[in-house]
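Shown below is the structure under consideration.
Note that this complex is displayed minus one protein chain, with the remaining chains in position.
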Amino acid sequence: MRKYYRNKWAIMLFALPALLLYTLIVIYPVLQSMYRSFFDWDGLGEGTFNGLDNYIRLFNDPLLMTSLKNGALFALVLVVFQLGLGTIMALVIADPRLRGRKVLKTGYFIPVVLSVTVVCQLWIAIYDPTNGLINKLFQVLGIPYQQNWLSSPTVSIIAIAFVNAWQYMGYQFSLLYAGVKSIPEQYMEAATIDGCTKWGAHRRITIPMMVETYKFCLIIAVTSGISAFVQMLIMTNGGPGTTNYTLTFMIYRYAFGEFEYGYACAVAVVLVAISLLVTAIINRVFRQEKVTH
Amino acid sequence: MKGKGFKALMLATVLLLSTSLAACGSAGNTGSTTKDGDTPAGQNDKIKLKIYAAYFDDDTKKPYDYAVEELKKEMPNVELDLEPSMQDDGQKLRTYAASGNLPDIFPTDYRTIKAFAQSKNIEMLDNAAPTAAFKNDLNPGNETNMIAPDGHIYSYPFAGIEFQILYYNKKLFEEAGVKAPIKTYDEWKDAIQKFKAKGILPLSIFSKEKWIGNAFYKGLLTREEPNGYSVLDKATELPEAFKLAAQQFNDLKDAGLFDANATNTNYDQASSLFYTGKAAMFLNGQWEIYSSDKNLGDDVDWMYWPAKDEATYEATKFNMNGMGQPGGFSVSPTSKNKETAIEVAAFLARKYAEYKYTQLGNPIVAVKIDKPVAVTPPKMMQRLIDETLPNIKSFMKMTEEIKINSAFEDNTQNLIVKGFTDKNFVDNMERVMKEVNK
Partner (left out) sequence: MLLRQKSGSILMQGVLWIYFLVSVYPLFWMVSYSLKNNDEIFVTNPFGLPLNFRYENYINAWSQFSIPNYFLNSVVVSTVSTIGILFLAVMFAYTIARMQWKLRSAARVYILIGMFIPLQVIMIPLAILVKDFNLVNTYGALIIPYIAFGLPFSSLVFYGFMVSIPIELEESACMDGASIYRTFFQIIVPIVKPAIATIAIFQFLGAWNEFLLAYILISDEAMKTLPLGLLFFQGEYSTDWGGMGAVMTMASIPMVVVFLFFSEQVERALTVGSAVKG
């Protein structure tokens, strides 16, 4: 069997096309950007080497703190909403006794199918303080709380993160659902016979067996939170001021607005480094989890 | 058996590659054949120029079409291949420059000129054939639109120096008992209370775009400091005039001048509030005269910027809230027909101005036009022509520092939001100024 899996020709044939294409189109430009992060460069001319200046400046840039904080909040909202709600829904809908599950499942995926622009425009309307649905709903229910959802410096980032979380819930849901479905029925049956309730069985059997799926979903949720961008661009344009900035928004601004491509590259390096770090941490945590089980 | 699976795999790979390559190949071929087809052997004297220009609505299509018609008469041997440009913060043009794909003629603003000049992606036009005549024909004061701060010329401007004014709804003013025009800051605050009492939004502003909050700030600032941001070059602290403007801005906000959702209001929403009588005032450039005339007719007029007292108001009335910036049509230094491209760029810039002047009755253009105006301009424009243009005292001067300007855009937008004070504004601005001018 080991020899079987060591077939050099097969490995090359299977891995090389993907690796070559990926290296050329993704990694090569990334390396170039990394190299350029040590330059004072406008993205057009020659540029001058300036060592670590870009990084020193970056760590003193108040926008970095704003961006990191927003990225963390964004990621948190995604994890709580998508993984939390996604899990519950995946478990419930995986139950074959539920009526209409096919329709439900399809419905949950609809926002994913629509483009970000459509979804953001919808939520801009929903969040509108005077004509929007949420403030109106609060009024109708007699809740004396009204909010400028998208212009409040504190609330807006969460409001926007929620839009992303809501739109791509179906995405995570379908990954989780596939995870639940791939657990053989016998395990659940065995657990129920042992006297567990349905939810108890899920807690003890299903969820622990989905470690790989969870790990992957978590990585996706956290890293897409850290690098979030489009929703801010469409919904608030990063404002008011720079309150809704994220790392990617910084990159966008410095690369295209301010002609500081070298500096933008430094931000990108930090973004990739943080993403890798977070992934490593998640991997580590899950490995320990596995051992304890 | 081993062979079979392998063959299937290979076959599939080949198929995939060939389909994608065929797709690329055929696309490439069609591209080149049409090009060949367009220039048959006999017509080699036809010069084809690629132009990247705004072309997406009446405001941008009509002047272009007009200019192209004129070009056909003047230079029949030139054919323009248009790629419509979009409002994208210059992303596409920059990518073109970086990858050596610049079209022969493209529109530029100051930011682009600054970066492109440094990297030699823009032709310097100081000694180009049409430059001397163009410069000679500039409307007085419009040199700032042509000559960059480094003393060189990189573009042929078509727009004149535009400025922002306050539009107001006469009927709403009357109904609320507000005397128009508002001349002082105290009258302004008083007016806000009156409008609010009637459930009318005092001023609608499309602050989802950052520049308009900046324009509001500049309107206040120019009452005290007509030169505007240029006085900040090399400074690390905000002068008093800037602080006062920030304080007035903040007080007006706290008094309720803006809508709570102002920073998420786009142009369509803000203008609709004004045109449907839900807002009493509206801020935009003088170009808004046309649509406000169309929408509100006799009910709308514009006013000068209020100041701290009536004496200042009268003294600074004609210090315009606008500034010249180099920009217009520029030419790529790598253009194969550079001489022609330069001629065409200058020609188009003139014709754009001619269109605005003759067809819209808009005198705010870069060059003098000797053709008659073909339309009667709207009343508000006529007032501007008679009362203001001959008396203009000053325009602002820009700061060369792009970063300071960005910081103003960010922080004036912040000022519109409740809770962000003029003190925050001053702190943020001075931090950036210290960084830039250290």
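General observations
Lettered A and B in written order, each chain numbered from 1.
One rule holds in what follows: contacts are C-beta pairs under 8 Å (C-beta built on N, C-alpha and C of every residue); 3 or more make two chains touch, one makes a residue touch a chain.
Quick caveat, the model's predicted, so the values are computed rather than measured.
Only one of A:51, A:84 or A:107 touches the absent chain when the whole complex is considered: A:107. From the options A:43, A:129 or A:238, the residue with contact to the chain not on display is A:43. Contact residues of chain B toward the unshown chain are 1-2, 4-6, 8-9, 12-13, 16, 19-21, 23-24, 27-28, 30-31, 54, 56-60, 83-84, 86-88, 91-92, 94-95, 98-101, 266-269, 271-273, 276, 287-288. Counting the whole complex, the residues of chain A in touch with the unshown chain are 1-2, 4-8, 10-11, 13-15, 17-19, 21-22, 24-30, 32-33, 43, 89, 92-93, 98, 100, 102-119, 121-122, 125, 128, 131-133, 170-171, 174-175, 178, 181-186, 212-213, 216, 219-220, 223, 227, 229, 247-248, 251-252, 255-256, 261, 264-265, 267-268, 271-272, 275-276, 279.
As a convention for this text, only the chains that are shown with their structure count from here on.
Chain A and chain B have CA centres that are 36 Å apart. Within the complex formed with chain A, the chain B residues making contact are 9, 13, 89-91, 94, 97-98, 111, 114-116, 118-121, 207-210, 260-264, 402-403, 406, 410-411, 413-414, 416-417, 419-420, 431. On the chain A side of its complex with chain B, the touching residues are 13, 17, 42-46, 62, 124, 127-130, 148, 150-153, 235-237, 239-243, 253, 256-259.
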